[in-house]
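Excluded from the complex is one protein chain; the other protein chains are retained at their positions.
Right after this comes subunit A.
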Amino acid sequence: MIGRRPTHRIIDVHAHLGPYSLFYIPDPDAATMVAVMDLTGTAVTVLSANRAIQQDAHLGNSQSLAAVDAHPGRIAAYAVINPWQDPERELERLAADERFVGIKVHPSLHRYPVTGARYAAVWEFAESTGCPVLSHSEHQSAYDAPAMFQTVAERYPGAAVMLGHAGITPAGVAEAIEAASRYESLWLEVCGSQMTGPMISAMVEQVGSGRVLFGSDFPFIDQRMSLGRVVCAPLTESQRQDVLSGNARKLFRWRPLPGERGVDDE
């Protein structure tokens, strides 16, 4: 039985913030997100504002920082780097502001291939600093199909890259698993509308539980959808805890995430 109270310590490495034009999101503000986190046992969420990925990286990144300031210890921020919107300026901002703990890129939305030269500064920065990068990945996309990340890993083996959604579709997940199996710098993040517990289990079996990360995409999608798949997935409890938070603690070492706060501390 699933009770009403969470039993795991959770870190959500794939989240957003704020409204999105294509559809209505009820209460997409940081305070509501933290309230949801309290219900789900989520200690820390790493987010990028929807405004940053959808329309204006600079303004959106400022919204992410405001959320960090409003909820210190619970929210951390990615700096969105849009290859068309002065990426060098945002990388300089990221380097100077310790509230940013990683980089978010969205090649599909920004219509530019993840292997393109305009992203080179991102990978160079990640490789030289250890800053983790979360990228959207989508099966058969001309911009961020999972196999394309093999090229990134080949060129920049020291850049830790999270394949957001792990390719999204069942076939995309298979491709993402293949890429991550070949390159240890590639990590798999599990949120996506077509994801299932057995697919997450396949990631763990084939890549190892040490490079699979929990993310939810909330408030784009409700956090509990992705969380339910992991909580109920056919994993050992050790593997489940790796996915839900242990691996995030390992990956985010450049600027460590806020301290261990979770259901055990309440």
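A few comments on the model shown:
Rule of thumb we're sticking to: a contact is a pair of C-beta atoms (placed from the backbone, for glycine too) under 8 Å apart; a residue touches a chain by one contact, two chains touch by 3 or more; residues count from 1.
By definition in this document, contacts and distances are computed from a predicted model.
Between the names "TIM-barrel fold metal-dependent hydrolase", "Zinc ABC transporter ATP-binding protein", "Oxidoreductase" or "Tetratricopeptide repeat protein", the one given in UniProt for the chain missing from this structure view is "TIM-barrel fold metal-dependent hydrolase".
Residue-wise, the contact with the chain that is not shown comes from A:L227, picked out of A:L188, A:L227 or A:V243. By the touch criterion stated above, the residues of subunit A touching the omitted chain are 1-6, 22-28, 32, 35-36, 39-40, 170, 193, 195-199, 202, 218-225, 227-233.
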